[in-house]
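My questions will all concern the structure given below.
For this view, one protein chain was removed and the others were kept in their places.
Then we have chain A:
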């Protein structure tokens, strides 16, 4: 049984295949609109999420399938004390594929050990969020036309931001990418990402505290939110908060083909004045998220032997 718990569960070839399939879905939506007819996605969301759950559900609906599930632990048997393992065993009798979000790190991994159907990790605490990573990769690919040979700036909360860690791990497998890590010292990327990913693979990186000094170098800027509660004292937060807000002034020296990404929700870290700038990709990124989830679900269903309602040439486009 094939599951996706971490973005590194997929090989570079598998990821490239999924991204290629997502692009084919974008180009030819109609051809895939009945692909999952009769199939059911269970969204087991033990903690609330708006975008990710709706994105999964919308993705399955666009494939012609159905959706069941719950959107918070309060409306599941977890309130009665049922284990993740038991909930998964039960739901895998009802559904063909499961997307799980859980506040405990590793819960989808636990589910994958007992599930009779593919499990997709839709976010486990502060740990992994592989479909966000696939979304980010598809967005970079569509905006830049490549997944190698560029400089990416990751800005904001690099310590607790799970999307940042997953993206660094995923991009570290492509050629000639330079990482510029823009964060206050309190929110630097964890040491193990530096030592076990970047330095272990001799990948060039730089750590800076201000985005202005590196803006002109960047091909991609990945913004995340700096949250007040992450700081030890309010004075530091007040001192630094504006440093990590992207506005027109900070973009002055940016390249004309810069791609600005954000996993959303955005609070104030990207000024709304940027939204109409063609370099702002974050709402296109949301759309990409739906398409990449469609591609991922098709890939996992096919890998696990499900019969898909697709023409032979479209079926052949789904990576093995």
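Couple of notes before you dig in:
Methods note: a residue touches a chain if its C-beta (ideal position, glycine included) is under 8 Å from a C-beta of that chain, and two chains touch if they have at least 3 such contacts; residues count from 1.
The rule is simple: contacts and distances are computed from a predicted model.
For the omitted chain of this complex, the UniProt record lists the protein as "Aspartate carbamoyltransferase regulatory subunit", which is one of "Inner membrane amino-acid ABC transporter permease protein YecS", "Aspartate carbamoyltransferase regulatory subunit", "ABC-2 type transport system ATP-binding protein" or "ATP synthase subunit b".
For the options A:109, A:152 or A:240, the residue in contact with the chain missing from this view is A:109.
Contact with the omitted chain, checked across A:13, A:148, A:196 or A:213, is made by A:196.
Looking at A:3, A:40, A:101 or A:127, the residue that reaches the missing chain in the full complex is A:127. Mapped onto chain A, contacts with the missing chain fall at residues 83-85, 102-107, 109-110, 124-127, 192, 196.
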